[in-house]
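Notes for the one structure printed next.
A protein chain is absent from this complex, but the other protein chains hold their places.
Residue numbering begins at 1 within each chain, and the chains themselves are lettered A and B in the order written.
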Amino acid sequence: MTAEKAETTASDAIAGTTEGPAAPGPRALARRRRRASVARFWREFRRHRAGVFGLAALVLFVLVALTAPLTVGSDVESVTDAPGRPLESPSGQFPLGTDQFGRSLLGLLVWGSRVSLLVGLLAAALSVTIGALIGITAGHFRGWYATVMMRITDWFLVMPTLVLAIVLATVLSRSLGTIVLAIGVTTWPTTARLVRAQTLAVESRPYIERAKALGGGHWHIMSRHVLPNVMPLVLAQTTLIISSAILAEATLAFLGLGDPTVVSWGGLLQDAREAGSVSSGDWWYLMPPGVGIAAVALAFTLCGRAVEAVLNPRLGVSR
Amino acid sequence: MSAHDQHGSGRTGPRPRRARLLAAAGAAAFLLASGAVTPSAPAARAADGDQGQKKVLTVAVAQSVDSLSPFLAVRLLSTSIHRLTYEYLTNYDPKDNHVIPGLATEWKSSPDKLTWTYTIRSDSTWSDGEQATAEDAAWTFNKMMTDDGAATANGSFVTNFEKVTAPSPTQLVIRLKKPQATMTALDVPIVPKHVWEKVGDFSKFNNDKTFPVVGNGPFVLTDYEPDSYVRLAANKDYWRGAPKFDELVFRYYKDQDAAVAALRKGEVSFVAGSPSLTPAQAASLKEDENIHVNDAPGRRFYALATNPGARAKDGTEIGDGHPSLLDQRVRHALFMAVDRKAIVDKVFQGHAVEGEGYIPPRFSQYFFEPSAEQELAYDPAEATRLLDEAGYRKNADGKRVDKDGEPLNYRVLCHATDPNDKAVGKYLQEWWGELGISMTLDCRDNVTDPWLAGEYDLAFDGWSVNPDPDFVLSIHTCAALPATPKDTGATDNFICDEKYDELYARQLGEYDAGKRTEIVKQMQSRLYDLGYMNVMAYPNAVEAYRKDHIESITTMPSSAGNIYGQDGYWSWWSAVPADSGDSSGDSSSTAVVIWVAAGGAVLVGLAVLFALRRRASADERE
Partner (left out) sequence: MSEVASAPAGPAPAGGRAAGPSRGRRAYPRYVAGKLAGAVVSLFAVLVTSFFLFRMIPGDPVKFMTGGRPVSAEQIAVYRREFGLDLPLWRQFTEYCGKALTGDLGTSYQFRAPVVDRITEALPNTLLLTGTAFVLYTALGAFLGTRSAWRHGRLGDRLNTGLALTLYSVPSFWLGLLLIIVLSVGVDPIPGLFPTGGMESGGEEGFAYVVDVAHHLVLPVVTLVAVEYGQTLLVTRSALLDEMGGDYLTTARAKGLRDDLVRRRHAVPNALLPTVTLVFVNLGRTVAGVILVETVFSWPGLGGLFYQALSVPDLPLVQGLFFVFAAAVILMNTLADLLYPLFDPRVGR
């Protein structure tokens, strides 16, 4: 799920929460209301300075990542045409120094941001999708299905997440897909729990009774009434999970479970350690990827907290 | 629970650490919470004082002990420890690797080449006072021949033994099934019969419960803490002379870089690479005037193995190696696109020698260099020509395709824990990419599984070569293939070549050293031409020690050789402590700094407290 898409659906949801069930009205009306709620959301969001700061940082990072093919290009990855000598410390020619093949670390950092962001986003999307799906269905269908689902969720919840992710990454072959899967499959239970609680709350409202009485089927209830109402929660959860997913990606790459032929921030840290930069005191090799990881994770966390605060002011989390 | 009890009671060494640990936990928590590490300083000094009287040589290793039982241990660290604590029948001269007496003082073979008689020395005693005799040796070999559990690590040495007897305490007789040239290179630790005959299940006995462990080597094993350290004390009565250091400690670091950092700080005296220090580590250590970097010709070869269409002895095919690799021209082309010089210069940054034959030049008598017309030198143009000739032409996208139009893509098996594999892999990807061949670098923690299953096209391969090359030669014979796909053979890369096998059999039965050397070279020539084992480099053994701890140490070969993992105990036995009273200067400055830091921490703590108090009263004022 892309960020913009999430945002529009979220504003939809706000419309839903604040103005009651969306009666099937003229399309224009719906669009206007949607636009109004987006504007309101943005107005609220803007008041959270940390959130705005995080968002700005994110936009910057995404821009850097998207333009990487233009600014540095895949040539930075080449070892045979590496421009520098191995492990040069920062200089005018190589602002961040070179790695053990003599490749420019600045270039690799920019190039690696693509993978780190992509894995973070995909893993979070996978995790939240699973979580929302299980949460909504378990909240909607009561009875044995819910019991089984929540048992499974509880069970995943007690599994030590990193341990499970490491195991999965070891069992499967080394690739980005594996990393995405390992993170996605291990981080969804929190979302499922939260979404289920919200679903239960939504479904206890009278208008759901009305919708059922009017002959609304399971699919109708879940997609038209429940989903829009849990969307804000899902959105906030997504931003927060992206931040942990990026950290998790770095962690797995650092433990040597990533794809060694792909440049990522975690992989750069792993390379740095393997080359021996810790004992040599080559802090300039270790510093940039770590700062990158921390900055992106922080930016997503700040955004997520601001979104959460906007959608659920009672929390008083931020400000 | 019973396992735990046994564990506690069976051990006589210093063990009751648990209680102390808990105490330490409390103390540490307290110390940290109060923001002061203050008492560390005097303690550190006291500890140094201790070490000042007792000369301790601490070696940082990046490998943990698998087992301390000589019958089970296979890791280099564990077998090195066994070299130090048990006598082997023979040893190797540190100068040039030739065989010299160990527990056996002399040996001779019968005219039919089937009976070997060893004279056992009478001046070697076990550390519990008993005399080491031929009976101990006979018992050790017999145990390995009769007990599968005892054959785990070194069983291959005795498979050709018919009978081992000890007619007298100084005479050991081994009767063979077939002639075997490696009878002076039986690298098997001889254990004391009177201790080991009490052992029940050899496959489970790890020899790590009762200390000191009874042995007769230059050192005695006195303590072991899993994943922490192994401690050895000098055997003052050793027949070749007592070691100069009083104690030898192998300390385990999970990560090589941490070990290097420890050397820099003087926490350890020596750091062994696993298998070698990285170029960056070597370069930065060289700048330290107190550290000597030993950059010696290695005993390993680093090769690119090609799947020869793996099969079992019964002819069943194993795995799914790429069929195009069965064409010798393709194999040669792939290797000719490999710039070995670039690998040595860029990946090893000079800490290696360009690959030629199979056995590294360190073993000069066996070293083989391909002749000029035979050599597969770096020549991408010739590689292109060979591929075209073999019928693998480029398609419209510039990819080479096979007869069915499928683009060539090779899976290259690499060790995820070896940075060199990953680095060379990146180069191969680009070199072969220019030939129009793509490759997938398949890095795993555990390469054994796809390897034994034959599920690879190429693979990074490497072996440490012993002074007697028999083992590394034997792993390419047809006899080493698994009997059926279900078995595990000794084979390295499923190579099976009649001509090579015939040469192998000849060298094994050849007791004349000069003639045997000639045959070994012919074998390497054959292996080179086949192109299934392409040696890219012989990595150096790069290791480092502190000159302010160790004054001198014997390398092997003594002119330019390695220190850790020698075929013998020479390095640690010969190491002379530096008399500068090791790292005391360093640690006293550390102590000062700790004092300062602690003082600072206390000050900060006070300041914070003060601020808090003020703020609290400010709240009240509001």
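Here is the rule we go by: contacts are C-beta pairs under 8 Å (C-beta built on N, C-alpha and C of every residue); 3 or more make two chains touch, one makes a residue touch a chain.
Keep in mind it's a predicted model, so treat the numbers as computed, not measured.
Q: Which of B:143, B:193, B:231 or B:244 touches the chain that is not shown?
A: B:231
Q: Looking at the whole complex, which of A:79, A:105, A:194 or A:262 touches the chain that is not displayed?
A: With A:79, A:105, A:194 or A:262 as choices, the missing chain is touched by A:194.
Q: Taking the entire complex into account, which one of B:252, B:392, B:432 or B:504 touches the absent chain?
A: Only one listed residue reaches the unshown chain, and that is B:252.
Q: Tell me, which residues in subunit A touch the chain that this view leaves out?
A: 50, 154-155, 157-163, 165-167, 170-171, 183, 186-187, 189-190, 193-194, 197, 237, 240-241, 243-245, 247-248, 250-251, 254-255, 266, 269, 273, 278-279, 281, 283, 286-287, 289-290, 293-295, 297-298, 301-302, 304-305, 308, 314-317, 319
Q: Touching the absent chain: which residues on subunit B qualify?
A: Here the touching residues of subunit B are 1, 3-4, 7, 18, 20-25, 27-29, 31-33, 37, 39-40, 43-44, 46-47, 50-51, 56, 58, 64, 66-67, 72, 74, 148-149, 151, 155-156, 203-204, 206, 225-229, 231, 249, 251-255, 258, 261-262, 264-265, 267, 416-417, 445-446, 448-449, 451-453, 480, 483-484, 486-490, 492, 589-590, 593-594, 597, 616, 619-620, 622.
One rule holds for everything that comes next: only the chains that are shown with their structure count from here on.
Q: Whole-Å distance, subunit A centre to subunit B centre, using C-alpha means?
A: Once rounded, the distance between the two centres reads 43 Å.
Q: For the complex, which residues does subunit A have touching subunit B?
A: 78-80, 86-87, 100-102, 170, 173-174, 256, 260-261, 271, 273-282
Q: Contact residues on subunit B for subunit A in the complex?
A: 255-258, 260-261, 264, 277-281, 283-284, 342, 346, 349, 414, 416-417, 419, 422-423, 425-427, 429-431, 441-445
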